[in-house]
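For this depiction, one protein chain was excluded, whereas all remaining protein chains were kept in their positions.
Here is chain A:
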Amino acid sequence: MGNLLEVNDLTIKFRTAKATSTAVRNVSFSLEAGETLCIVGESGSGKSITSLSLMGLLPENGEVSNGSIRLNGEELVGKTEEELRKIRGNEISMIFQEPMTALNPVFTVGYQIQEPLRIHKRMSKQEATVKSVELLKQVGIPNPKEKIHQYPHELSGGMRQRVMIAMALACEPSLLIADEPTTALDVTIQAQILDIMDDLKEEFGMGVVFVTHDMGVVAEIADRVMVMYAGDVIEVNDVQTLFEDPKHPYTKGLLGAVPNVDDETQEMKVIPGSMPSMEDDIPGCRFHPRCPMAMDICKEKKPALIDVGKENAAVRCWLQEVDTNADTTIAASGGFENVLSD
């Protein structure tokens, strides 16, 4: 059986007033049913744009300029708006970051959950009402029969995000895309939402693409992780290996920036510098200006994604080439300055 989602060589460009710039470069990944892939990166890494492109919901000035996106073997790039519309909310659903603004303030919760059911499953109003109550119960909302008559502003952030999940799962999609669904929520609610998503993923057998910058969330929910930096995939691995043995200096930096409450002597490590914008033309490896281990070759030639040992694991770093040859290891996050020391 083939993969649920197969993304190959995806390149996304944006037209701006001045020029065309590339937001996402030659991204390839795949996802099996029942698997959760986390796309990790800072703001501007291209992770959200990648996830929006799967839905065909890129902003108006953006377009997929190259590559393919296949869902169950069916090519999505090049489909008409109407063809994509029939897939959205039906086979692929999406949950967004801001539960406060992602729901329409003038319609009841019930109406908004019933909408995809009425559009894609052609349910009658009564059937959709029954189903929406059931969905709200599934995402753990108390008194669902009353809640369907309420408006979004009458619910808390966590409740609204549950409504978003119920809405996304209404048509039992095979692929769920979650764009930082827990970022705007406080930590206890975050954990509840992640639990619900995990349970429902099992129940529906969905594939989940989960976009986040929070390594704690990644550890909780991911099967595999794909790290992006400035439009490039720089490392892919299963979650366990990635956390135990990160290969790319950037991944090490991300992991080093996660505070550990148990370790009182720990000092926060930060990655110096900031993400380049997509207009910046950086020769060689796009991370080299911020990389503590940059070598001469990093400034000149862009490294390829190099397979590391097993299937679906790769890293885009010259050190890796050196590494495989010389068989030396680099201490995790060792190269970063301790900004908070002194």
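Note that in this section a contact is a pair of C-beta atoms (placed from the backbone, for glycine too) under 8 Å apart; a residue touches a chain by one contact, two chains touch by 3 or more; residues count from 1.
One rule holds for everything that comes next: contacts and distances are computed from a predicted model.
Student: Determine which name in "NAD(P) transhydrogenase subunit beta", "NADH dehydrogenase subunit M", "Cytochrome c oxidase assembly protein" or "Nickel import system permease protein NikB" the UniProt entry assigns to the undisplayed chain of the complex.
Tutor: "Nickel import system permease protein NikB"
Student: Which of these, A:E98, A:D223 or A:D238, touches the one chain of the complex that we don't see?
Tutor: Of the candidates A:E98, A:D223 or A:D238, A:E98 is in touch with the missing chain.
Student: Among the options A:L31, A:L71 or A:I87, which residue touches the chain absent from this view?
Tutor: A:I87
Student: Under the stated touch rule, tell me which residues of chain A contact the chain that is not displayed.
Tutor: 55, 57, 81, 85-90, 93-94, 96, 98, 101-107, 115-116, 119-120, 151, 153, 164, 167
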